[in-house]
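Every protein chain of the complex appears in place save one, which is left out.
Per-chain numbering from 1; labels A, B and C assigned in written order.
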């Protein structure tokens, strides 16, 4: 059964009693830089939205340890079925900020060709980060199916399905965990319990004593960890990955963390999040917690810290500039990729649209504010 | 947490150590007669199907204790959201066999006006037995909603949602238990684990150690009982009902039992049920188990037993005769009850149909065999 | 009468319903303290308490499943689905259960309930916050489907839907939530279901539309009028059961028909309108029955203004139809 209190590793003084991270300085700093880069990316996106340059973003602050800790325990050959809030996963694995910015701007270079809203990334290289879908829960059983493919071919890879506390209420969560249990599929279910589903606190989501315990219903081990402790997350994911690769089946990991901002740029959390809760979690900043280790072990000092922050900011700024300067997608992109080949009826509709533009000019650029 | 071995009460010698049923002879025999009547109803339906008089039935044998034990612990003011296999519930509460037979024949007297397949009952009197739906799992959240209505009005009633082992895999199971947990709704979830979902054994359904344990995922107590022991079922349902009426919320009860026949009259279980399993459960006949108590306590003797069986058979036979002699529903029934008032477009379609019959005669009576 | 946005009119309609009838309940994701992501349920929790207006878990299946049970047992649920795009996990509950309960129980059980949900484009919501799924539901006997296009109708149709004995899917054109204001009576009133509204008279071409496409049609009609073409704009308001007689009359009067909706063309709602006319009034029709619709592709994000029918496209269709 899942332990009832979240496992944490990093003590306030930066020690990690009983835990040997076994990581080189370079590896430790890669994790750190990814967390910092994630925060910078988040920051810049929120500013871009505030200044009207992009339509929407999803605050990520406070959850960097969960995302990067998890990503760092997986291999680039594993498949990620992420949530829209998982900026840290692609960034850790070397996706360039500009590729993500292209999506934030929905421009012609966006891998999704400007068809999806911002924060709906899709990558195949350097990692398989499966095109993010908006409907909550749908991608969890897909991760199980993809994992079954690895299993059938006798491959050593696994799938990560990442979702929020709210996501556990979805049908997809239920069918995914149930199928994975029966199939002993190599999949890790990462539940990011960040306290809220938009404005709904966990108490309105479920009466279960934790999210980790939900594994019991499917014969799947459940683990609960401190999601602001990058080592705790990393360790849990590593152990789950070892289990999965050994053919022992899936694991459910609950990361207890907190969304240090609105649900999205359209949301005002002060309407519903008690101030004290915000303050409590502000004192548990995952980057600060991790810094205490790095400082203590001598991998980081103030100068290097400032440098890493500045580099991150510069990379993200440059990415934003480049993405902003890139053209929007061409009209043709509306009509392609519906099927492998464009069927006649869609071709006809496209030609009529081009013809109308030629005869009467293009459509007026739309406004419209996103509410959530 | 749910106990891992099913609770049973009745010993092989008919004693019930530590359990005081507190029931009068009349009450005990009402339970018994209902079980016998249920089996007779099942028997006759299967024969009617074999002889081509009705299209379909659902074998019920072996599950009488679960259904009648449960029904006997509830009041006629509670609402039943049953499964298609729950013949024992309406029969215990005084629904006349002929009313059920009208449904088996789909005749003009059928409360569902011949619109549904056999075994899809609907009653409002003497109990609320909510019109059975074929899709598995859909009615479970409905029971929670109806229970919430009782809760809002401060009424003392509860809802029973009854479903099979297969039903636990459905989306409805997940959302229902989750909502009920959060709402502390007065609802009892009765999972009839009869070993199979059509041909799929429980091992292909879930990897969880039991069905009762699934309550953990929703903060709902789970109870596992011997479903062939009418007192064990009755006790569990009584306790759950007391909890629910006291505002303490829902309970999940797993009744471990066995389907002593095919999934339906269209199914051949010898294709997939191991013989030994069938034999094991044949030795655990719920009616026999209960008889051991009644004989021991002197409520039943051979003569009375024969008489009860004969009466049950006679009632069911008479019901079948009456139902068979009743006309099919009129053509009008196709077009009514879609909405409270018949909208113009449906009225027009109906008139055209009547007109065509007048001009060219009726449609040829259909054949068609039901496969499952 | 107050001048309200469509969103305010809906909020007002919900408030009136909650006041009038203690069995009315409002619930869904974020509809409680937050007041809904669009603020349609703003202040209802504080005014009526958590028992009457509350949040649910993130499960559309659960929301609608529970609503059906409530409706059976004497409550009047008004459930919100945050975006119509997210209604599909509840598709089974709506199509197999709510819509069929009365029929399959011979009227013993019924599910009088309302499902409110914002639909359509105009907020740069991409594939999953922009869809117009009405056709998926209008093929379902037992369901009613309503789409308002003005603040007045939004409140009146909503209150009529809440009073209706059958399940109603109430589709709210999110593009119009705040973009137009109109006079809205205070207090309770209803606008009859299944009666269309002639939004503009005109003898040359008839445009059938609903929801967010009504203002688009009206603008195109104004532009057409400048070119001497008089356009009749019909706002259907209730898509199922449809005011078929009204549709046929309006089609016959001009003999030239343009059908307008945001959803993809193929098997869209417009197909039914066209087929209805081709089956019952083809003798009156003097030009091809044109459809101006979203493309048969998913809904794009950056280029949504090209995807959504606009005056340009509607006017072009009106002119072609008129010149035929």
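Some notes on this structure:
In this section, a residue touches a chain if its C-beta (ideal position, glycine included) is under 8 Å from a C-beta of that chain, and two chains touch if they have at least 3 such contacts.
As the structure is a computational prediction, the values presented were derived from the model and not from experiment.
Across the entire complex, contacts from the unshown chain go to A, B, C.
Considering A:98, A:324 or A:338, the position touching the chain not shown turns out to be A:338 (whole complex). Summary of contacts with the chain left out: across C:15, C:197 or C:291, the touching residue is C:291.
Remark: the omitted chain is touched by one listed residue; of C:38, C:109 or C:128 this is C:128. Of the listed residues C:76, C:100, C:124 or C:197, the one in contact with the hidden chain in the full complex is C:100.
Contact with the undisplayed chain is limited, among A:74, A:95 or A:146, to A:146. Seen across the whole complex, the unshown chain contacts subunit B at 55-56, 106-107, 114-117, 120, 133-137, 166-167, 169-171, 197-200, 204-206, 266-267, 271-272, 328-329, 331, 333-335, 338, 345-346, 349-350, 353, 356, 359-366, 368-372. Listed here are the subunit A residues that touch the chain not shown: 79, 81, 110-113, 115-116, 120, 122-124, 130-131, 133, 135, 138-150, 152-153, 159, 171-172, 174-176, 178-179, 182, 337-340, 343-346. Touching the omitted chain from subunit C are residues 61, 85, 88-89, 91-92, 95-96, 99-100, 103-104, 127-128, 135-136, 138-139, 141-142, 240, 242, 263-264, 266-280, 282-283, 285, 287-291, 295-298.
Just so it is clear, only the chains that are shown with their structure count from here on.
When chain centres are defined as mean Cα coordinates, B lies farthest from subunit A.
Inter-chain centre distance (subunit A to subunit B, centres taken as mean C-alpha positions): 45 Å. With each centre defined as the average position of its C-alpha atoms, the distance from subunit A to subunit C rounds to 35 Å.
Shared interface positions of subunit A, i.e. residues touching 2 or more other chains, are given as 169, 171, 204-206. For subunit C, residues that reach two or more other chains under the stated contact definition are 56-57, 59, 61-62, 89.
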